[in-house]
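Just one protein chain is left out here, and the rest sit where they should.
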Amino acid sequence: MASNHSVSGEEAKRHKLEGPQKHIVAFVLSLALTIIAFAAVAAGEINTTFTYIILVVMALIQVFVQLAFWMHMKDRGHLFPIICILSGVFVVFAMVIMAVYWVWW
Amino acid sequence: MSAHQHVEGHLPHEPEKATLEGRNKVLGFWIFLGAEVVLFGTLFSAFIALRHQVLDGPHPSHLFELPMVFAATMILLTSSLMSVFAVQAMHRNKMKALIGWLFVTIILGLAFLGLEIYEFNTYVSEGHKMNTSAFSSSFYTLVGFHGAHVAFGVLWISLLIAQLFKKGLTVVTAPKIYLSMIYWHFIDVVWVFIFTVVYLMGKVG
Amino acid sequence: MKRILPLLAGMALLLSACGRADLSTLDPQGPVAQKQFDLMKISISIMTLVVVVVFAICVYVLVRFRRRKGDKTIPKQVEGNHKLEIIWTVIPLVLLLILGVPTIQSVFGMATDYSKDKNAIQVKVTSHLYWWEFEYPQYGVTTAQELVVPTGKKISFELVSADVKHAFWIPSIGGKMDTNPGSSNRMYLEFPKEGVYRGKCAELCGPSHALMDFKAKSVSPESFDRWIAAMKAPASMPADPKLAETFRSKCLACHAVGDQGTNGAPNLTGIGGRQTIAGILYNSDVVADPQPEDKTTVENLKEWITDPQKVKPGNQMPSAADNQLTPEEIDGIAKYLAGYKLDY
Partner (left out) sequence: MATHAAHAHAHAHTHTVKRYKGLMDWLTTVDHKKIGILYLLAGFIFFLVGGLEAILIRIQLMKPMNDFVAADTFNELLTMHGTTMIFLAAMPMLFALMNAVIPLQIGARDVAFPFLNALGFWTFFFGGLLLNISWFTGTVPDAGWTSYVPLAGPTYNGTHGVDYYVIGLQIAGIGTLLGGINFMATIINMRAPGMSFMRMPMFTWAIFITSVLIVFAFPVLTVGLVAIMFDRLFQANFFEVGGGGNGVLWEHIFWVFGHPEVYILILPAFGVISEVVATFARKRLFGYSSMVFAIVLIAFLGFMVWAHHMFTTGLGPVANALFSIATMLIAVPTGVKIFNWLFTLWGGSIKFTTANLFAVGFIPTFVLGGVTGVMLASAPADYQYHDSYFVVAHFHYVIVGGLILGIFAGLHYWWPKMFGRMLNEGLGKLTFWTFFTGFHLTFFVQHFLGLLGMPRRVWTYLPNQGFETMNLISSIGAFLMGIGTIVFVVNVIIAWAKPRNAAADAWEDGRTLEWSIPSPPPEYNFKQIPLVRGLDAWWKEKMDGKTAMTPAEPLGPIHMPSPSILPLIMSIGLFIAGFGFMYQNHWVAAGGILVTFVCMFLRSVYDDHGFHIDPEEEEVQA
């Protein structure tokens, strides 16, 4: 039996105590990352490739933050969710490479 | 209406995972989200492959307006935070707070949808229609799929609020609330890629 | 599977018996097909080895370890054997390496681009619903259905489709390449020997996909130059002025001969000397090996002009009735076209 649900007393307590602070930090972080991305585009002075890199990096960090904190993927018992999302990402990664390089060859 | 009125006996600490049905639902939903990752990934791939095929339609750098996209982003981001608070309220067994946060979440969701409809309307009037070019087709399909997910989420959460009033917070309703909140975050995660890949990169050119 | 081994041997024999040299991939007529055939031979040898080993173990096991009637013994429950498992992981890897190296070499070799090569003949192939257009941009010449190339030169193809996706394939000369609408592909072929080779469309493209054949004719370089000159010469129109006018108004609205007409439909210059009408009706008075069922060029032309849908369902050519051609006009045009031969 998959035992990804055993909730010990201590952990339950930890959950009870978990306050909103961490999530507000995650929110502020997401906010900052979003603003950086928009600012990089709004400024319009930087060269295109560099802007692209900033945008992609900001998006990836933000998604990581949201998955980890808001979707609880950092918590215990989330092995299969992590596998599911990562497998999806793996397939998508292959397809995005295809889209960027091969379609117009 | 007080919170404990609806909770008979002891509701477990993580009511969404208290029963095998609940655990099945949570796991099954994550698997579904894995499939959704691929679904949106494919839409993104198609968009990336076709996004330069503008033809005679308006160019994305003229079409998109950053303030509007920024507003939409903020709305969705905030609603995601609200849904985190909802789950926390649920874990603390606070019905009133839970319903309150859920309510704020769907209000923000509706605001986002309204903004999107307004945006699409503007684009169509500017000559950016479904059949204008490969760029416009893939744009409307990708962003529209996301919008449809938001709309479904709003309907779903509204239905759950109604169920909370009727049935209270139980081991049957708790997994539903939990899943709808995970779903809502997922929509927000997808939006991060949409504003990055579609709007910001479109603006850059 | 006991029947498969003798079948395999029998097939190998059968192969040498049937299959046409101008069509089979197993009897290559050019270096590209040869290289591909060599790769096939390597892979077939390796794979035959694998098949023989597996079949041998299989037959041995099935015969040796049959259960006798009433046998109640429990065989030893073996978990596995690391040594054996490593062997049958490593050996296939080595075999694949043997196949992989020449594969990669040929992939890059065959992708060589001769489009800028002055010595290569450039041919732009445009596939249409059920016919092939061949344009020679170096010479300003366009022909259809019968590709004419000189021996001993690299032929550099640019492949594109005018409508749906097709695939350009001359099996005995070299492998195929798709013709995509909207973007062009490149490949090259070589024809060391003079001859006529059969070409086919290899991608489902509609009802007459099966009948979308063409011919590739390789001739000596001198002969090729004469052909180019003949193609560029002014058109020879029907002698009878009334027939010429009918031909001009009805046929040349889509077709072309010499400097007349347009290339919306197959170019008819020198059609009387071609192997086939419509790519599939063999002209008994032209081909080297006429079959009993083959008809003459005139008969084939008449059949085609009268009812093209009967010959190639779904093609774009209007029937004689649609064109309001009288039997006399059909007869006249067929005779004129059959006599329209180029001297090269």
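In this document, chain identifiers A, B and C correspond to the written order of the chains, with residue numbering beginning at 1 in each.
Note that a residue touches a chain if its C-beta (ideal position, glycine included) is under 8 Å from a C-beta of that chain, and two chains touch if they have at least 3 such contacts.
Bear in mind the structure is a predicted one, so any value in this text is a computation, not a measurement.
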- Query: Which chains here touch the chain that is missing from view?
  - Reply: A, B, C
- Note on the structure: Among the options B:Met68, B:Leu110 or B:Val171, the absent chain makes contact with B:Val171
- Task: Provide the residue numbers of chain C that touch the chain removed from this figure.
- Result: 1, 3-4, 7, 11, 14-15, 18-20, 23-26, 33, 35-37, 39-40, 43-44, 46-47, 50-51, 54-55, 57-58, 61-62, 65-67, 71, 73-81, 84-85, 88-89, 92-93, 96, 99-100, 103-104, 106-111, 159, 163-165, 167, 169, 171-172, 174-178, 180-183, 185-186, 198, 200-211, 213, 280, 291, 293, 313-314
- For chain A, which residues reach the chain that was dropped from this view? 1-2, 80, 84, 87-88, 90-91, 94-95, 98-99, 102-105
- Message: I need the residue numbers on chain B that touch the omitted chain, in ascending order.
- Response: 8-10, 12, 18-21, 23-24, 27-28, 31-32, 34-36, 38-39, 42-43, 45-46, 49-50, 53-55, 130-138, 140-141, 159, 163, 167-168, 170-172, 176
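Here, only the chains that are shown with their structure count from here on.
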- If you average the CA atoms of chain A and of chain B, how many Å lie between those two points? 15
- Residues of chain A that touch two or more other chains: which are they? 104
- Message: Give the list of chain B residues in touch with chain A in this complex.
- Response: 12-14, 17, 23, 27, 30-31, 33-38, 40-42, 44-46, 48-49, 66, 69-70, 73-74, 77-78, 80-81, 83-85, 88, 91-92, 182, 185-186, 188-189, 192-193, 195-197, 200-201, 203-205
- Query: Contact residues on chain A for chain B in the complex?
  - Reply: 4-5, 7, 12, 15-16, 18-20, 23-24, 27, 30-31, 34, 37-38, 40-42, 48, 51-52, 55-56, 58-59, 62-63, 66-67, 70-72, 80-81, 84-85, 87-89, 91-92, 95-96, 98-100, 103-104
